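The complex appears here without one of its protein chains, the remainder shown in place.
On to chain A.
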Amino acid sequence: MNAVVLIDTLLLLLVTATAVAIIEVRSLYASSILTGIYSLLMALVWVNMHSMDVSFTEAAVGGGISTILLIGTLVHVGREEKPIKKRLHVPALIFTALTGAALIYGTLDMPRFGDPAAPIHHYRVPEMMAQTVGFVNGTPGKQKPPEGFDVERYRRFDGRVTGPIPDDPKDTAWRERSILQTEGLIVPQVRAAHEPHAEPGHHLHPPDDFNGHVPNSVTSLLAAYRGYDTMFETTVIFTAGVSLILLLRRPRREGYLQPGAVMSDQVILRVVAKLSIPFILLFGFYVITHGELGPGGGFQGGVVLATAFILYALIFGRAALYRVVPPPVSDMLTGVGVLIYSGTGAVCMLLGGKFLDYSMLNPALPGDGESLGMTLVEYGVGITVSMVMLTIFNQLAEERST
């Protein structure tokens, strides 16, 4: 048993204990705080499983925003659960035990944890890791490199690939000996287990900054391989913001503001908030901008940006926040983010590519084009996520209980 498994085992036991406590504790306030603890433990579990982006999201969303939203709701609905006579709900217990037993029976023939032979580590993984999304792959009009492009230099990766180069760019046997092998970008055991890929064009990435690739393959998949999915998930978040406005916003004639508690008379809170807010904002923008280089991206960065505004509202009151970000502005920006995302896709179409085909943004250096497109898209996601989170917080805090 290695250290990773040991930590994993302990963390998951803690997570399960916290989950039981969340359900069984009677105070809803305690339950909300435990939810935050649960999310932070989960974030540790994700780090232990090398899933940095998910961990980042869980820490920002679960540990930060969800807990604030839950506590904001408890202000209106009361913080105690009604006492229940029977602590144990026997029919529910029997039902969940049976369902759980069936699911555990289903796990018995699952591949073992971390097994390299598991199907998930083979199906399309070389393509995903090599990031062959977008460029050349079967797109008509992109089979030929653009005007004035040094094909020889391009296919030799700036001289790093030596030896004879076949005339046919679809020569897949040659590709296996090409730069991908030299640079070791394909999981070795997968490469050994697979026939050479039928897909042409792996070796056609030009010698630009990142060797035609984006270092964080999670962001690459997010914005390119699953670009449509991410776009519509941004739309889902936008829809959530619209729903909150429709469900809870008071008519404008009643005014946005009801008097609420302000903590700005607390010197320590005021000073610490004013000191930390610029750094939180800077960190948020850093996370969005470096989405394709390291862990992070639009979703995480957007949530971090939102926490800066929420902190400001908590300390100085929502009247002060509305002077900085008036509700009409934040409402508009939720839509602007989705527009930036889909607009980037539309620009790629206007330049002659497919929707969200970022390499069209810089045809001479498609890798740079992909980087640029992903950064634009991440900013779109970041703007929508931050403004929707802010709107959700405002609406949940705004409604005084009647």
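We adopt the following convention: a contact is a pair of C-beta atoms (placed from the backbone, for glycine too) under 8 Å apart; a residue touches a chain by one contact, two chains touch by 3 or more; residues count from 1.
Here, contacts and distances are computed from a predicted model.
Chemist: Could you check which of "4Fe-4S dicluster domain-containing protein", "Cation:proton antiporter subunit C", "Carbon-monoxide dehydrogenase large subunit" or "Sugar ABC transporter permease" matches the UniProt name for the chain that's left out?
Modeler: So, among "4Fe-4S dicluster domain-containing protein", "Cation:proton antiporter subunit C", "Carbon-monoxide dehydrogenase large subunit" or "Sugar ABC transporter permease", the name matching the hidden chain's UniProt entry is "Cation:proton antiporter subunit C".
Chemist: Sort through A:244, A:280, A:314 or A:361 and give me the one touching the missing partner chain.
Modeler: A:244
Chemist: Tell me where the left-out chain touches chain A, residue by residue.
Modeler: Where chain A meets the chain not shown: residues 1, 5, 8-9, 12, 15-16, 19-20, 22-23, 28, 31-32, 35, 38, 42, 45-46, 49-54, 56-58, 61-62, 65-66, 69-70, 72-74, 76-78, 81-82, 84, 89, 91-93, 95-97, 99-100, 103-104, 107-108, 110-116, 118, 120-121, 125, 128-129, 183-190, 210-211, 213, 215-218, 220-222, 225-226, 229-230, 233, 236-237, 239-240, 243-244, 247-248, 293-295, 297, 299-300, 303, 385, 388-389, 392, 395-396, 399, 401-402.
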